[in-house]
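Only one protein chain is missing from this complex, and each of the others stays in its spot.
Letters A, B and C mark the chains in the order given here, with residues in each chain numbered from 1 onward.
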Amino acid sequence: MMQQALIPVFALLCSMLAAAIIFTLPEERQRLRTVINLLAALIKVALVGVMTWGVLNERDYGLSYEILPGVSFVLQADALAMMFAGLSAVLWLLTTIYAVGYLEGSPNRSRFFGFFSLCVASTMGIALAGNLFTFFLFYEMLTLSTYPLVVHRGTDKALRAGRNYIMYTLSGGAALLLGIIWLQGLVGDISFQETGQLKDVDENLHLPLMLVFGLLVAGLGVKAALFPLHGWLPQAMVAPAPVSALLHAVAVVKAGAFGIVRVVYDLYGIEFATLLGVLEPLGWLAAFTIVYGSVRALSQSDLKRRLAYSTVSQVSYIVLGAAVFGPVGTVGGLVHLLHQGIMKITLFFCAGNYAETLGIHKVQELNGAGRRMPLTSAAFTLAAFGMIGAPPLAGFVTKWTLGSGALNVGMEWVVAVLLISSMLNAAYFLPVIHRLWFLSEYEWSYQRRWGRLETHSWLLWPPLVTASLTLLAGLFAVLPFSPLSWAELIAAREYLP
Amino acid sequence: MSNWLMAGLLFTPLALATVSLLLGFRQGRALSWLGMLLQLLVSVGLWWLVRHEGGFYYTLAGWDAPLGIELRVDGLVVTFLLLTTLVASGCGIHAGFYLEPDRPWQRYFWPLYWFLWAGLNTVWMGGDLFNLYVGLELITLSAVGLVALGGQAEALRAALRYLLAALLGSLAYLLGVALVYGQFGTLSLADVAGQVRVSEHALLMRPALVLMLVGLALKTALFPLHGWLPPAHGIAKSPVSALLSALVVKASFYIAARVWLEAGVAVASQWMAQLLGVLGAVAIIWGSWLALCQPRLKQVVAYSSVAQIGYLFLLFPLTFGVEASVSLHAQQGITLQVISHALAKAAMFLAAGNLILAVGSNRVEALAGVSHFLPFSLFSFGLAGVSLMGLPPSGGFAAKWMLLQASMASGQWWWIMVLAGGGLLSAAYVFRIYKASFLERDEQDHFYHPDRRLEVAAMLLALASLGVGVSGSQVLSVMAMPFEEVQ
Amino acid sequence: MSTPLLYALTGAVLWGIGLMGLIGLRHLLRKLLALNLIGSATFLILVGLAQHHNGPDPVPQALVLTGIVVSIAATALGVVLIRRYFHLTGRTELESEVPEAGRDEEGHSG
Partner (left out) sequence: MRSPAARIGMLLLALMLTALLGRSVWQLSMLEPASDLPRQLQDKLAASGVEHPVTAVLLNFRSYDTLLEIAVLVIAAMAGISMARTRSLEDPELRTSDTLLRALLRWLVPLMLLLAGYLLWAGADRPGGAFQAGAMLAATGVLMRLTGLPLDFLRPGILLRIGLVLGFALFLLVGLASAIAGDVFLAYPREFVKGLILSIETLLTLSIGMILLALFVAAPVNDASEPEEGEK
């Protein structure tokens, strides 16, 4: 029993410890640093695997101690937590491999990998947090540990982006804190629980609870890049590619979206939230963000900025799923948490590969890159089609479930939003794919070669793995342990029997 | 047992001051290591004693109050004694390697340091209003001496300004004490507290209370009486600045809080409490804003003290006319704020000193590219900054959380706005430093790695300030240790 | 009105005078003297207020003696600092002609 409670703690500690060791390593101890990084990542994957198995068998991994009078520090692993934890553990492993290759020979790597590990530890904490207080603890830790990554290059542009990032996220954190403290004043220290905790509150608390919901969503919406709080995200693109990948697919943006999901399902409870009537505005906001992000992505000539706006749009699918009442809609939103992660990380890995190998930053420079870098471009194409929602890829599963979930409860406008968004997705991704494969080669100013491979092998494998995951998640969606079936498991536990 | 411990707390700092005056800097340093160890043992011993046998009154010279002087030892006192030991040792260790031992005036550092420590111990335990005054003066004069030690004109100017302000503050406090004595005929705070509750003329104590609070607020550098603090804390040597910001300003605040909680709440009025809170709130905003504008690193840290002190004064509105549980939360929050600010600010000043040593300049822009060298001190500075911003997981956050809870429960929502806004403003100046250190410059910059021991001292204090955040309940449990009335 | 009470009231007046001197005067020695005045005013109140009823009360007298020594020490420290400040700068006032901000801008060239 005791060991069970300690597993979440170990999952947190293994990357914190890695961070502590890496910070003290001198810059030139590259091999040792890589070994520690990979070891910590592997251990984390193993621990998360154990916990996932346990959660499936209804084991309880809980840990709670009073950190301050009246509030507790709570870690707990439930099905939803394991979804996010699993995503971050697996993608961290891949991103670490990628980052080692990406940053080879560049300065300040001890600093980079130290904060990188801290960042993942925070993500793990967010996943396993058992109440809002604990969630907030790790949420702010994430902000702090990502700042050095965003400004890693130390240029004026990076520092400006970093300042904006901090301004947005800390203000969001303040709003979140206000919401949490208000909620605590209303109902005391409550932990996350499937089907929610607030069903039975007094009638006259409904209005304050609505306002609290607004504050919480505003605070979380900053990281989730909900319109109009998304301004920091495109600027943060100055960060190195692995950081962008992590920020968009796993850590920051997902932390916000995950937080909203937590608040809707495990704090308020989907039924109570519907009763309060707060979900409808949230849904509209998400829908608007989806369309807005896609429209803005159309006009971006910088590849990474285009991907950034695409993230703004795609993450809101998760929020939209949370706003749609009914199990099927829930599944659609939740499954996108994973699907968007693996698809978007593939795209960023590829973008990084183009930049590293051929110095490509603009969309028009991609002309003909497919022949020069076929494997990378294949991965990119696969992920882009996934984003558009082409069957049988992961994105299709999302959109299909989300759409049918909305239809079940009579929200036809959601289907319309999905259709518009898919068309817009196609409109900004298809030209890129066209350029990759069918246009003649651009005159690249610089080209690097690594032996027979089209690029450094540590840069090549991660996108290939994630791209194939995109395919597999779509093809085998009905098998156990696929993202879809895990999301269904969560949804089954979230609705009142 | 208690005799030995009390003698250890009262006697050893004074004895060390005396002996180290007869020695040179290096021998004084060696002696001081021993003294720090002893203080650590004694304060831990006292903690153990109070935990098992409860707090007690200790009558000095064998004469009971009100004729004699009475010291009060309870959980809160033990908390502060432990904090003092931790912070003062950290600063002392840093100073031992930071100051240049061969300057003739440095031999006076250790005596002044130990006199300061003796004054702090006296103030934490003091139960006699006049004795508190003497303790305060002991602290003030040794602090001024430390600021001025061997200094140039700028340091002397700061020291003089500090001296004048602090003396005026002490005298205002003493005037309040004189009025209290005229009214109640006793100097023992416990007696005054008892009489205030039964006397029909208790409200006549108001002018005395106001005078004491104003005087102590001046010594604590509450806005708008803060003008003396930034020059003094900015110009002193870094370990001295650390001591001043971390402990010295807390001593006068501590007295104000004790007077307020034991006697003040019974006679004060709502507008007094709110006014003090408002001044604190303005200090938070104004101090943070000025910190943001400072071109020199240590001035940034010094102005941040002005802002952080503002938080302390939220104690007054949050404990006046509220339920006991809310008042308790507020007191716990303020205690955590005192502790975490002491640790974080000491760490920050020490780290700032190391950084200045490393880059050879006190200017913020000179930090460009420092993070490249991965100095420990920058990391310590950063961790301390986390606590000052009130972000988790740090003591500053724990304190903020408790204060937010108290404001929420007492319905004084306006302090919530102040707390949230203050956090953002402090983030602005802390991130300004981070930003400066991350900037990459092309030219080759000069960088010296300071002595490892200097860096470790700063790091340990910074880690301790984070530790308070993850063990808030444990820290507060020391404060809640039982007190048994011996009478 | 008894004599001790008169002392106490005199103390109140002296406090006002001293405070005005401390804030209004610029010469450092005068400021220090003003502080001394305030100190004496405080002692007058302390002694005067306490013993207008039933004869002398030795406790405040002893307190005042302690207070006097403390204020002598503080004054001495102040004078020492002022003398050294004067020795280094030739000035007797705190406020310098160059505003603080200007000094920050030009930086140190020492």
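Definition applied: a residue touches a chain if its C-beta (ideal position, glycine included) is under 8 Å from a C-beta of that chain, and two chains touch if they have at least 3 such contacts.
No experiment lies behind these values; they were computed from the predicted model shown.
For the chain that does not appear, the touching partners among the shown chains are B, C.
Only one of B:130, B:286 or B:438 touches the chain withheld from this view, namely B:130.
Shown as candidates are B:92, B:111 or B:422; the residue that touches the absent chain is B:111. Listed for subunit B, the residues touching the missing chain in the whole complex are 3-4, 6-7, 10-11, 14-15, 17-18, 21-22, 58-63, 66-69, 103-105, 108, 111-112, 115, 118-119, 122, 130-131, 134-135, 137-138, 141-142, 144-145, 148-152, 154-155, 175, 179, 182-186, 195, 199, 201, 204, 207-208, 235, 237-238, 298, 353, 356-357, 360-363, 366. One chain of the complex is left out; on subunit C, the residues touching it are 5, 8-9, 11-13, 15-17, 19-20, 23-24, 26, 45, 48-49, 52-59, 61-63, 65-66, 69-70, 72-74, 76-77, 79-81, 83-84, 87-88, 108, 110.
As a convention for this text, only the chains that are shown with their structure count from here on.
Here the chain at the heart of the structure, going by C-alpha means, is B.
Once the centre of each chain is set as its mean CA position, subunit A and subunit B turn out to be 43 Å apart. Here the CA centre of subunit A is 64 Å from the CA centre of subunit C. For subunit A, no residue reaches two or more other chains under the stated contact definition. None of the residues of subunit B touches two or more other chains. On subunit C, the positions that touch subunit B within their shared complex are 8, 15, 19, 22, 28, 31-32, 35, 38-39, 41-42, 45-46, 49-50, 59-60, 63, 66-67, 70, 73-74, 77-78, 81-82, 84-85, 88-89, 94, 96, 104-105, 107-108. Residue ranges of subunit B in contact with subunit C, taken from their complex: 67, 130, 133-134, 137, 140-141, 144-145, 148, 152-153, 156-157, 159-161, 163-164, 167-168, 171, 174-175, 177-179, 181-182, 185, 187, 294-296, 362-363. Subunit A makes touch with subunit B in their complex at residues 23, 27, 66-71, 73, 107-108, 110-111, 136-138, 140-141, 143-144, 147-148, 151, 153-156, 158-159, 162-163, 166, 170-171, 173-174, 177-178, 181-182, 184-185.
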